[in-house]
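Shown here: the complex without one of its protein chains, the others still in place.
Now for subunit A:
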Amino acid sequence: MPGQADHQAHFDEVIARHDRIEPRDWMPDAYRRTLVRQIAQHAHSEIIGMQPEGNWISRAPSLRRKAILLAKVQDEAGHGLYLYSAAETLGVSRDDLVAMLLSGKQKYSSIFNYPTLSYADVGTIGWLVDGAAICNQVPLCRTSYGPYGRAMIRICKEESFHQRQGYELLMTMMRGTPEQRDMVQESVNRFWWPSLMMFGPPDESSPNTERSMAWGIKRNSNDDLRQKFVDMTVPQAQALGVSLPDPSLTWNADRGQHDFGQPDWDELFAVIRGDGPCNTQRLAHRRRAHEDGAWVREAASAFAAQEEPGHG
């Protein structure tokens, strides 16, 4: 049997050649813990992320929009399931992961603690929130842990639909009445800064970034991805005919990138601590849905026991 030093050397060599670590490979405990935390948090975000938009399913303005929104929210559930199964390959159980979400022990993305106040928010979430998620997630397709990367590839394919349906929804509203255009602008004003916060704190106050990059879990720093997102989004905002609520947002020809203002980081940390507008509501809803679903799980188990005694 190879010793600890051999294991570490083999792991380092796989990471150095940008190859993938697979579930049964030896890996440092801290690498495993970091992945469990990151993948679980990501899975929880998909599950909680069903709520802000789910809020509007029953009030969608047309059957077309309703079918699209249902499909999108179903995708979020699917993304959560891909990610939970990736996390489970690291040796944690599904029940424990669900319990850690419901108890608040593990976090989810702070963006889902903001309310959706108008139908335009469905479009803005698709355009900006899913757009930011795509910026974060595309590099994760090449993350060093195999099952996580494979889950991200599936997710990224589907996120493209999410972003495009959102942008199309906003384009439709911008061709509508002045009131509808105002709704879009008001929605963009509310979601712009929280979208920038989705990339996490600035690099100098993101203590784990360096280690995660050394391990190939993260491929880009928070600030690099935030810059990329701003540069991608500015021309999309112009095409849409909305303004982005940042007076210091300007093109910097020397850098070949946009200069932009910093989000209110105190607000981000407050939302992460649990003091966002919807934290309590989101978790309460998730707990209630879990409890209300208990009879379905019990019925399925009872049926399975009857069909396949001693199996399951």
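In this section, a contact is a pair of C-beta atoms (placed from the backbone, for glycine too) under 8 Å apart; a residue touches a chain by one contact, two chains touch by 3 or more; residues count from 1.
FYI, contacts and distances are computed from a predicted model.
Colleague: Can you tell which of "Phosphate transport system permease protein", "1,2-phenylacetyl-CoA epoxidase subunit B", "Multisubunit sodium/proton antiporter, MrpA subunit" or "Iron-regulated ABC transporter ATPase subunit SufC" UniProt lists for the chain that's not drawn?
Modeller: Result for the unshown chain: "1,2-phenylacetyl-CoA epoxidase subunit B".
Colleague: Per the definition of touch given earlier, which of A:Asp12, A:Asp25 or A:Glu210 contacts the omitted chain?
Modeller: Per the contact definition at the top, the residue touching the missing chain is A:Asp25.
Colleague: Which of A:Asp29, A:Asp95 or A:Asp254 sits in contact with the chain that's absent?
Modeller: Of the listed residues, the one touching the omitted chain is A:Asp95.
Colleague: Of A:Ala60, A:Leu81 or A:Ala270, which sits in contact with the chain we cannot see?
Modeller: A:Leu81
Colleague: Name, in rising order, the residues on subunit A that touch the hidden chain in the full complex.
Modeller: Answer for subunit A: residues 1-2, 22, 24-26, 71, 74-75, 78, 81-82, 85-86, 88-89, 93-95, 150-151, 154, 158, 297-298, 300-301, 303-304, 307-308, 311-312 touch the chain left out.
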